[in-house]
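Of the protein chains in this complex, all but one are displayed in their positions.
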């Protein structure tokens, strides 16, 4: 079982927990996730999936938004607490060696799986531009992480308290026009990812999205997490969470039920 | 909800937890108990009943033996933890104003409901003699509490590591012969209480026993905790836990299933 | 605090102050709970099961805790209807709350005998007939597990009273809608469900059953999904109102049952965990409605939306 070494609030209802997880840290790739058993004696028996936000040596960072019992328990976890953690799981973002300039578009906690991606891209000499969307200035998270490695970071807030006023998709539209981009990576509420995917398709460049589904096993056996794609039903936990935007059958999107009902990503309008 | 102000191990697998519970402390009588909701999100939803061991100002002390999930969680409770606690519940020991000399016979954690009784009796000028039974010396608990107020404290251990070797019922037999007693109060495994009750009856003096049953509500509504008595079925949580030994129909004793299977009292042979 | 939300619901001709009732056998006759809550804020108080003659109940252990639930084999211990009238009803006469008496019997005649005795009493608002009792004429198999006996008890009780008649269904059946329709046809004014699921637990230390009677009734949060499913099925199958119960421990749970089609809800096992839970649920339901701009709690009944409409 894995030890919590730090756990701090970084925005209203949003926390950053750091785990000492040498094996997970050593093998994690950007866009993968961990499946966490927050409590052993809880009425809630299932694990909770969380993206690996960043890796720091033997430690991994997870950004979480408190939306229910499991994330509430996670927020209460004090350093020293040990949790059973599976991972890294999932396919992670695909990084094409040809890529010179990448745009990362995050809505709300969609920043979670993009932190490590920005760092890895920058380390490979890829120019990184970031569009961050949040409800308000105080809800913008991970900005420092991106500013440390990105060429350009644009923020959009619903109330205009920071950066452009309105949805991050507006900023995305503008950046697609301004910048010479080779690829777009996006994560956030499914509805927002869908709009971004449309904009990027119109711009004629590849786009990768990260889907979210209710998950039981997290390792590909229970078929709880399937998403409809051009290649048929795919398991988000092992075939995803990252998919080519063109392959996703948005219209199906049972994820919207999740997003609308529960998703922290769904939490903030973008 | 009530705050845990201290929680320490006093013997192998036995802890003493102190609650800051002003209202409970103010109205508690010897032999009553509290019904504790150890955890709110646990798979174990029911409260756990524990005797009030002693009252100190606005605080109450509870002696507990770790036998299962609830007592394990209780053992893990750190000072500052808050728990929902009902009580004082139950009838408590009857104290007859005529009494001049009382014998308290405890087997294992049977000492729990007898601590406050010894103090209250002594405060009223009643001579108190105590017989404590345990598996071994390290398992003798509460001795200091009794020695502070009792005229005489005799110990019996199964392995003879402290006091007389063998069951506490042997010591009881002797004290009944030695001392001029007006009443006997006993708590411990039902089988042991039954033997004591027989010895005391033979000596021709009154005996009060404290029964143990599985309890759901703790306040008299669910009829989980009934015991057969001369006056018919009684609810241990409100009509008890204290009964006149002569009224108890030992032969029925579903409590033995409990005692044998689970009771911390049943835990130690006496 | 109920504020401006109208918490009243009408059920079988009764107008209840709130949809939150107590579940039979988990609240005795309310006396013990008077120290914890204002009984007069309950929608109705459902008493423990009452039989014609005194029942001793089962030998112990009578309960066993299980994951998110508990098993009970109390065996409907009760002092009989005469003692019930003399003690419980007499005390309840001083409390302004609709009293629904839960009826037990081993034969149709025993059910009827209890109702006939209670017809003499003014302080009874309605009857809840528990058809989960073992039917001695049918070899102990519960009245509630087949249409014919369920119908027979209901019809006989119906003929014995003009007061509101609620029949409480057993969940231990293949098709609860069939029983519900049979009971409706026999004259029930409302249905309550679910009673406990038959379960068992074994002590791995002693190798013995945890319950003296080996099997018992499972209640608590563990059974909520099954209860909710049955309430939804039954509410869609009958025209009479449904009282939903099974694992309710907060206002969200209560709302779920109403959304599934329940007109009122009953709280059982949760009273053992928190004696004030019925008040928390009542206040929580009002807040639930207010925060959604609903003026009447009754709007929740059957308001479940189709999936992703």
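Order of writing sets the labels: A, B and C. Residues in every chain begin at 1.
Note that a contact is a pair of C-beta atoms (placed from the backbone, for glycine too) under 8 Å apart; a residue touches a chain by one contact, two chains touch by 3 or more.
Since this is a predicted model, take the numbers as computed values, not measurements.
J.: From the list A:162, A:219 or A:247, pick the residue that touches the absent chain.
T.: Once the missing chain is taken into account, the touching residue is A:219.
J.: Have a look at C:71, C:169 or C:286 and name the one touching the chain we're not showing.
T.: Hidden-chain contact among the options goes to C:71.
J.: Among A:26, A:45 or A:230, which one is in touch with the chain left out?
T.: Considering the complete complex, A:45 is the one touching the chain left out.
J.: Which residue from C:19, C:105, C:199 or C:241 sits in contact with the chain not drawn here?
T.: In the complete complex, the chain left out is touched by residue C:199.
J.: With the missing chain put back, one of A:86, A:99 or A:162 would touch it. Which one?
T.: The missing chain is touched by A:86.
J.: Touching residues of chain A against the unshown chain: what are they?
T.: Contact residues on chain A toward the absent chain are 37, 43-47, 84, 86, 213-214, 216-226, 233, 238, 252, 254-255, 257-258, 260-262.
J.: I need the residue numbers on chain C that touch the omitted chain, in ascending order.
T.: Counting over the whole complex, chain C touches the hidden chain at residues 66-69, 71, 145-146, 172-175, 197-202, 204, 206-209, 211-212, 214-215, 218, 220-226, 228-229, 232, 247, 252, 255-256, 259-260, 288, 303-309.
Assume only the chains that are shown with their structure count from here on.
J.: Hey, what chains does chain A share as contacts with chain C?
T.: B
J.: Indicate the whole-number Å distance between the mean C-alpha point of chain A and the mean C-alpha point of chain C.
T.: Spacing between the chain centres: roughly 46 Å.
J.: Could you give the separation in Å between the centres of chain A and chain B, each centre being the mean of its C-alpha atoms?
T.: Distance between chain centres, rounded to whole Å: 55 Å.
J.: Hunt down the residues of chain B that sit against at least two other chains at once, touch-wise.
T.: In chain B, 43-44 touch at least two other chains.
J.: Could you list the positions in chain C whose residues touch two or more of the other chains?
T.: Residue numbers touching two or more other chains: 68, 221.
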